[in-house]
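Note that one protein chain of the assembly has been removed; the remaining protein chains are unaltered in position.
Chain lettering (A, B and C) follows the sequence in which the chains are written, and residue indices restart at 1 in each chain.
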Amino acid sequence: MTLEVDLSSVLPVLAPLAAAVLLLLMDAALPGRREPHLVVGALGLAAGLVAALPGLRLAVGEARSSFCLAGGWCAYRADHLVSALQVCALGAALVVLVLTWRDWSAPGPGAGAETTGRAPVVTALLLAATAGVVAVPAAGDLGSLLVALELATLPTVALVALVRTTWAADRRARAVDGAVALLTTSLVSFGLLALGAALWVAATGSTRFDGATRAEHPELLVLAAVLLVAGLAFKVSAVPFHAWTPVTYAAAPLPVTAYLATVSKVAALGGLVVVVRALGTVEGTTLVAVAVLAGASMTVGNLVALVQQDTVRLLAWSTVAQAGWVLLPLASLSAQAASAAGSYLVVYVTATLLAFVVLAAVVALGVQARPASLEAQRGLLRSHPWLALPLMLALLTLAGLPPAVAGVVAKVVALRPVLGDETWWLALVAAVNIALGLAVYLRWVAVLVAPAPRRQAGGVTAGQGEAGTGDQAAAAAAPAGDRRRVPVRLWALTGLLTALLVAGSILPVGAL
Amino acid sequence: MSGLDVLFVAVGLVTAGAAALSVTSRQVLHAALWLVVALGGLAGCYLVLGAELVALVQLLVYVGAVVVLVLFALMLTRAGGVPVVTGVPQRVAAALVGAGTTVLLGGALLSAFGWGRVPIDGGGSTEVAATIFGTDVWPFELLSALLLMALVAAVAVARAPVGGQDDPSQRPDPPADVEAVQGERP
Amino acid sequence: MIRPALPYLLAAVLAGLGVYGILARRHAVLVLIGVELVLGAAGLVLVTVAQTGAAGDPGAAVLTLFVITIAAAEVVLALAVLLALFRARGHVDLHAELDAHGEEEVRGRA
Partner (left out) sequence: MPDLPDVTWSDLQLPSLPLPHLPAPDLWGSPAHWAILATLLAALAGLGLTGRSNRLAAWVGVGGALLAFLATCWQLYTLTQIEGARRGAGTIGALPLGDLDAPLRLLVTWPLAIVAVTVAAVALVVQGYARWYLWYDPRYRPFAATVSLFTSAMLLVVLSDDLLLTLVGWEVMGWCSYLLVGHQSTRSAATRAASKALLVTRTADVGFVLGLLVLVAGAGTTRTTDVVRHWAEAGPSPALTAAMVLLVVGVAGKSALFPFQDWLPDAMEGPTPASALIHAATMVAAGTVVLAQLFPLLSVSGPARLLLAVLACVTMVGAAVLAFAQGDLKRLLAWSTVSQVALMLAVLAAATMGTGPDAALQHLVAHAWFKALLFLTTGWLGVLVGGTAMALMASGARRYRVLRHRFGWGLLALAGVPPFVGFFSKEAILGTAEAGTAATGGGFVPVLVLASVGATAPLTAAYCMRAWLVLSRPTAAQGHARLYEPDPVERIDDFFDEPQVVQEAEGVERAEAAISSSARMGTSALMLMTLFGGVVLLLPVWGPQAHVDLQLMAATLLLMVVSALLVRLAAGGVRTRDAAARIPAGVSLAAERGLHADLAYRVVVVTPVLALARAVAWFDAEVLDSWVRGAGVGSRLLGRVGDLTSPRRATPALALVLAGMLALAALGVVTA
């Protein structure tokens, strides 16, 4: 039994992992330093990203694989779609790392107030979780899938709990609550996953994903697939596995929330894609379980998002709704379904990250007592047009409205397998949810566009949007001497992500 | 019924009984101890099925490590006064869901495999070892990373100041020492 | 010779008991016990498949080992988080409110 190992193709996984280990070692050698760790972490992610890029140019049927047996089975196999998911995850993780840079590197406002060695640990955890995310879609057997999924999940629990020590005590305690919500759900979901894996092996006689078609017990295989889907669905926050989402999102630090909302979703979708592909040689059958998940997620998510008053909570519920859209194409077990879901996910991840980056910038501006509440962003378009416009672009992309063509195309791509399958009830649910989604996101957009409230001191009124540029308005709104600026790195991230969305809306980018 | 069947039924009854007690006992410590019995019984089942290596790992890891951790946690959290069970409606619902799970799983497995007998012919420990270090080396490596990260994360979370009722003055170690998690600081 | 139905039945019973345990308990450690039982059920199915010739390769037994190890890693982190919860809230009651409902958000400046 010989195993062919091709290290270059597993580099997207190994690079972040190696960086994580290196970082922990460095921390032993250079205690107390923080910037070098972050640099190493960023380098690790960047190296993984670069290593995953060649996979984007693979033709259909080609794959970069490693740990292969003579029979053609590989424990690690990254084709075009998988590489795209990997690039998406690594890029998003890089964005999150930059987003969180100040938070993790700074010693805190009061000198020496942040006294824990948090930066190395959290960076290592972020890198390890990302490595897990990258490994999930490439998994060739149940063992790799389960281990990679746990690697992608467990560190995030710690990330939620490990907040700044300079935060208020009750705020820190709430972070622990969020971690508990995520932890319990992930534990139970892992139980389901393990049961599903066991049934899968019982049905197919193998832990590898190449034997599903000659399953001896197809009905058992369906049950196994449903259990696996149920175990994975908590990570995409599909209804009814979503209950942790609002709690954890609201409790975690903003960058970690962004991580959970984007990178973690890639892992979940990667797992689902692996399962669907293993099942999906039978064209045209519909996995009713996934269809129900998708329909319920988008409906419940949109409805509840409609009444949220806090933008982070709104985004949390929007995540639930978008999970439905990501799952939608997977309801039909066709070859194109997986790539349709992947395409949607990439657009979703970009738009959501952009929304979070702008949110972080608004928080950094800190002109309001509660910058994340919806009300605090009233009139943002007039006061800070260069923040509001990208945010509106992101929201319109999520809503799927024409100025953001990328979102429209993604929705069309996601709907197509469903229409192809003629699952009309699901298409109907999706159509209703397009309207609901419009309401959800336009409500936010409307707040951004609305004239700024007149309560601010210093004569900053709605009518002066013409005269004063954003900075002046902000300066006038903030108390004297407390003028804050949006950090350059946030501007850079906003610009980058906006450019990606605009490019996606202009260039003919369709299904992966 | 063959001898193995009888043996399995015996061990299985013990396991199931211990498991039932571990999820119904009102005493937290008793529940944990019943879990030891249940997991031990499970190891016995593995033995009856002829999987010695798995049985050994089950005993070592679960009974040896996990349960000890659980017991430690019980002691550290001094949870004497916390109500143990949820309300009656939720318990009834829980029983229904549990029963449903049993029926679904049992029904699916039995309908697939039937009631017939088969010989035990699992691979030996050598074969398992060859798989771990051969074809399954990739997940095995990932597993090592997972364990490392779980350890690092657990230590960091357990020692991080968390606020709430956790008054700094009552914390066992002052914040300055927390740096020691990742490396000694002068 | 053995009837595989017996271990499968036991696995189903264990999974059901585990599910009951997860839902009927509010003490976090006891919920954890329920999860362990579900994982035990999964392990039993896997071992039975591996030992009764239903599996084509020894991967099933190895998967059991993986599940056991992952479970150990999870328990380690879970107990750390529970410890943090206990220190933050003074209890490990999973039926307590995790997210004060309708409370106006006061987000720290992250």
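The working rule: contacts are C-beta pairs under 8 Å (C-beta built on N, C-alpha and C of every residue); 3 or more make two chains touch, one makes a residue touch a chain.
Keep in mind that what you see is a predicted model, and the values were worked out from it rather than measured.
Across the complete structure, the visible chains that the omitted chain touches are A, B, C. Among A:18, A:312 or A:405, only A:405 touches the chain left out of the display. Among A:91, A:120 or A:246, the one in contact with the hidden chain is A:246.
Within the full complex, the residue among B:93, B:120 or B:155 touching the omitted chain is B:93.
Screening A:180, A:341 or A:486 for touch with the missing chain picks out A:180. Residues 19, 22-23, 25-26, 28, 31, 94-101 of subunit C touch the missing chain (whole complex, contact as defined above). The omitted chain makes contact with subunit B at the following residues, 86, 90, 93-94, 97, 100-101, 104, 108. Within the complete assembly, residues 180-181, 184-185, 188-189, 192, 218-219, 222-223, 225-227, 229-230, 234, 239-244, 246-247, 287-289, 292-293, 300, 302-308, 336, 339-340, 378, 401-403, 405, 409, 412-413, 415-416, 419-420, 431, 435-436, 438-440, 442-443, 446-447, 449-451, 463, 466, 506-511 of subunit A touch the chain that is not shown.
Assume only the chains that are shown with their structure count from here on.
Set side by side, the interfaces B-C and A-B show unequal numbers of C-beta pairs in contact, with more at B-C.
One inter-chain figure worth recording: subunit B and subunit C are separated by 7 Å, centre to centre, where each centre is the mean of the chain's CA atoms. Separating the CA-averaged centres of subunit A and subunit B is a span of 30 Å.
Annotation for subunit C: residues touching 2 or more other chains are 11, 15, 18, 22, 32, 41, 43, 45, 48, 54, 57, 59, 62, 66, 70-71, 73-74, 77, 80-82, 84, 88-89. Listed for subunit B are residues 105, 109, 113, 130, 135-136, 139, 143, 146, 150, 153-154, 157, 160, 162-166, each touching two or more other chains. Within the complex, the subunit B residues that touch subunit C are 2, 4-5, 8-9, 12, 15-16, 19-20, 22-24, 28, 31-32, 35, 38-39, 42, 45-46, 48-51, 53-54, 57-58, 61-62, 65-66, 69-70, 72-74, 76-77, 79, 82-86, 90-91, 93-95, 97-103, 105-106, 109-110, 113-123, 127-128, 130-132, 135-136, 139, 143, 146-147, 150-151, 153-155, 157-158, 160, 162-166, 171. Listed in rising order, the residues of subunit C touching subunit B in the complex are 1-27, 29-30, 32-34, 36-37, 40-41, 43-45, 47-48, 50-54, 57-59, 61-62, 64-66, 68-77, 79-84, 86-93, 95. Partner subunit C is touched in their complex by these residues of subunit A: 103, 141-143, 146-147, 150, 154, 157-158, 161, 164, 167-168, 171-174, 176-181, 183-184, 186-188, 190-192, 194-195, 197-199, 201-202, 205-208, 211, 216, 246-247, 250-251, 253-255, 309-310, 312-313, 360, 363-364, 366, 370-373.
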